[in-house]
Structure formats: structure tokens, C-alpha cells
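To start, the structure under review is shown below, and the notes come after it.
A single protein chain has been removed from this complex, and every other one stays in its place.
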Amino acid sequence: MKRIFSALLFCAALVLLLAGVMGSSAARAETRDLILATTTSTQDSGLLDELIPLFEKSSGYFVKTIAVGSGQAMAMGTKGEADVLLVHSPAAEEKFMAADSGVHRQLVMHNDFVIVGPPNDPAGIRGETSATAAFKKIAGAGALFLSRGDNSGTHAKEKGVWKATGLTPDGQSWYQQTGLGMGQTLNVAAEKKGYTLADRGTYLALQKTLGLEILVEGDPLLLNVYHVIEVNPGKWPKVNTPGARAFAAFMVAAPTQEIIRSFGVAKFGSPLFFPDAGKPEPSGK
Amino acid sequence: MDLIAEGIAKALALLTSFDPEVLGITLLSLKVSGTATLLSLLVGITSGTLLALAEFPGKRLLMSLVNTGMGLPPVVVGLFVTIFLWRNGPLGFLGILYTPTAMILAQGIIATPIVTGITLASVQNLPANLKLQILALGATRPQLVWILIKEARLPLLAGVMAGFGGVISEVGASIMVGGNIKGYSRVLTTATVMETSRGNFDVAIALSLILLLLCFVINYLLTRIQQRERPR
Partner (left out) sequence: MTTAPLLEARNLSVVRGGAEVLSIPDFTVAGNEVLSLIGPNGAGKSTLLLALARLLPLSAGEIRCRGESVMANRHLVPYRRRLAMVFQEPLLFDATVYDNVASGLKIRGLGRDELRRRVGEALELLQMTHLAERSARKLSGGEAQRTSLARAFAIRPELIFLDEPFSALDPPTRRTLTDDLERVLKATGTAAILATHDQMDALRLSDRMAVMHRGKILQSGPPVEVFNRPGTELVASLVGMENVLAGTVLDSREGLLTLALGEHRIAVPGRGAPGETVRFCIRPEHITLTSFDPAGGTSARNVLPATITAIAPMGIYQKLQIDCGFPLIVFLTQQSLGELHLAPQRTTFASFKATAVHLLRSGPDCHSTPKDD
């Protein structure tokens, strides 16, 4: 018995040792690592694939992009598990800042949300200019609506619109939550011929395979604004502050903003994001 | 149907052109899951054999736990490994979250109960008196364990297959602890998920085909070895 236990202990020690050896090599490089918590839309649109290598090359940092919803990204920031955030959920961001979880919130870019749905448009919202009016029609018609349901920036925006309508869609049979990222939620909507709220970038990137159309756009309420936020190093000393600062500076620098402006034009015929660095905060969250 | 045909065509193009990104993803998948399987073999075979040999109160409970662990949901493992590896978590000092090392760790944890369970069953299936015979030949405890493992090597190959097949096709834990970072911790499964949500179904199909091919080749090789060892 004693021997068996010592053998088990030996195995456990060996594994820890191995993990330690691998871990320590990773730990040495840690100060060069930068954890960017961001939304699925920036990754799914392909924008980050373009920007990150440029930043890594110019700064020497290694960026670990963790693409999650804006809600989870900010939760990571709150726990000091990320260094810098690129998010699009203004109301939540303000709470995040108010809680002293972040420093230096800077406007990076915007695009907008669009309400998409099947071409036959069962709720008849096509051409509607007000997002709230369109949502009311969908609810009135009991037409299928797919919600992200994942606390992402898009989900926050969608809840904001519902709030403005005064309706509570939760629990209705026509209101379904996917719990998935933007791209997958669009796929589900396409498959089930339902409506959903999507950021324009992801929608454009997926457009060719979806068979969903933009039915409502242009309402100032549907503005989708991205901010870069550095996680507060005062709260979490392990945060890579110089890296976060460098990344934020990179995102608002003129050459980067130029790349954002032209990203997607060649592929989709129109830009996916509009650079906003240095501009005043837009209204209409 | 177009989608599938297109996907397969694209997959073939990606495969035949040795697209460096696809190649890198494939190699990383092999490296991560291979290392995780090796680690799980080290731990699983040893502990499975010891568990089969030892007699102690609570052995049955431990055996049921191992058998439950054989179906450990990868996302549960992913969640707990993430929590432990957080910078400010208990193992945060290792600084390995969002690295292939973390993926190896998580996959190793998923595969270990599988290997342990199969080892346990294999060793218990050996003739009851074999242990006594080995001891009667003058074996020390470590020699006994080693000889029993050698004797159970054929069924253990099944453990290797099951373990490797389980982790290379696993996505939940990999995406949580690895972060699906491009060129760094992106493996076949996480890349497939991402390309699907990006609407790049052709690439997703290509990646899936590679994954299938990989699983097939490895299982084919292991089966070959197993068949060759079998008499007649």
C-alpha cells in the first residue's frame, strides 16, 4: 500500500514537473504576451487577422486574441484575466469604467447594426426606419426572432432596443436565444428563416452563404461603437500595462485607422468599419 | 449540395497545395493531442495498473469514479482548467493559459481517465494467478507492474486509440484554454468552429476532412499493429 501511494505521488510529481517546465518557459515570455479580449465580430469579420500581425511586428508583443462576447470580455477584464479589451457594449463599458476596472477608454471605430431577415419578410418590416417600430412589428406578427442571448455587445444592443419598445420578448415562443456567436446566430437565423440583429461587418462577411437580407438599417439607435479599454493595472498588478497601452495607441493611430477604413472594401464593395479615433462620443446607445 | 461539392473541392485544393496555415493547424493538432495522449498514457497506465493491483477500502468507489471520468465532458474540464490557470487563479503563476501547453494539460486531463479505465480493465482481464506467478518469479513491486503492463499491451493499444481519438476531436476545452489564437493555439477543431461561424464552410469542410483523415490514419496504424500481434 505504502509503495503504491509513493508510486502515485511520484507520477503526480512528474506531471507537475513537466507542466512546470513547460509553464516556466511560457512564464518567461509572459511580459511579451498580451491578452486581448474582444468580441466575436472583430474576429469573425477578419479585421483582427489583418491588424494583429501588423501590431505584433511593430511592437514585438505577442497578442493572444480571445474572441468572446463583449460581456465575457469585460468579465475577463474585471478579473484581471485580460490586458486590453476591444468591445462594443457602451452601457456595460461605462459600468466597467465606473467600477474602476479599466483605464483609458478610447473610441476606435463604429459600424452599425442591421436587422436582417428572410427575403419574404413575414412581419413586413422592410423599409422601416425605426428599429423599435420594426421590433414591435416582429413581436406583433409573432415572427421568429433569434437572439444571441450571450451577453455580447450585440445582445446588449438588442436588449436596449426591446427596452425602448416596452415589450418583454423573453419566454415568447417566437423569441429564441442561440447562445452562440454572431456568425453562428446568423447561420441559425438563415436556416430557420428568422429575424435577427447583426453587426454589419459580420453580416457582410457571411452574406454570400446566408440568404438573409438587410431589412432595417440607418436608425441612430443601431449604431455599433467599438472602444479599446486598458484593464486597470492598479487593481491587477499582473496586467501587462505597457502592452495594453501600446495596443490601444496602435488601434487609434492614423495608419491603423486607414486600414480599418479600407478593410473589406475590396471583398464586399463597401467598408465594414468606420474609423472614429479622436472623434467625440456618438450618441444613441 | 453545391456547398458540399465546393467544400470538398476547396479541401482538396488546400490539401494538395500544402497551405501553410492549414499545415500549421494540422501539425499543432497532432502535437497537442499527441503530447496529451502520451502524458495520459504515462499517468493512466501507471495508475490504472496500480488500481487494478491494490486492495484498499474505497477501491470500488475509485473505480466508479474512473469510469465516470471516462466520459468527462471536455467543456467541464476546459472550464476548471481555465479557472485554475487564470493569472489570479491557484495555478496562475505558471502563466500558461491560452497556450498550447494549457491545451495539452486539458486534453491530458480528458484522456487520462479513459486510459486509466481501459488499463484497469485490461489488467483485471489478465489471468488471476498471473500476478502470483510474476511475484513467485521473484519480481519486486515495480517489476510486477511493468511486466503486467507489458502483458496487457494489446488491449492497452485500444486505450491509446480511444484517448487520442477523444482529444484530437475535442473542441470545448481547447477553445476555452487555448483561445483559438491564430498561428499559435488554433487546432483543427477550433479552426473548424471558427470558420463555420465566419461562414467559410468550404474551409470548415476542408479542416473536417483533414481531421477525419488523421483519425483514420492513426487508428488504421494502431489496428494494424494490434492485428499483427494477434496469433494466426
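As written, the chain order gives the labels A and B, with residue 1 at the start of each chain.
Everything that follows uses one rule, which is that contacts are C-beta pairs under 8 Å (C-beta built on N, C-alpha and C of every residue); 3 or more make two chains touch, one makes a residue touch a chain.
Note that the coordinates shown come from a computational prediction; the quantities given were computed from them, not determined experimentally.
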Over the full complex, note down every shown chain the hidden chain is touching.
B
Touch assignment to the omitted chain, from B:135, B:158 or B:225, lands on B:135
Residues of subunit B in contact with the chain that isn't shown?
127, 129-130, 132-133, 135-140, 143, 147, 150-151, 153-154, 231
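We take it that only the chains that are shown with their structure count from here on.
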Could you grab the centroid distance between subunit A and subunit B? Build each centroid from C-alpha atoms only and quote it in angstrom.
32
The answer for subunit B against subunit A in the complex is residues 3, 39, 42-43, 46-47, 50, 53-54, 56, 86-88, 92-99, 101, 104-105, 108, 141-142, 145, 179-182, 184-185, 194, 196-199, 201
Subunit A to subunit B touching residues, read off their complex
1, 3-4, 7-8, 11, 14-15, 18-20, 22-24, 26-27, 30, 33, 35, 40, 43-44, 46, 49, 52, 62-67, 79-81, 180-184, 186-187, 205-206, 208-210, 236, 238
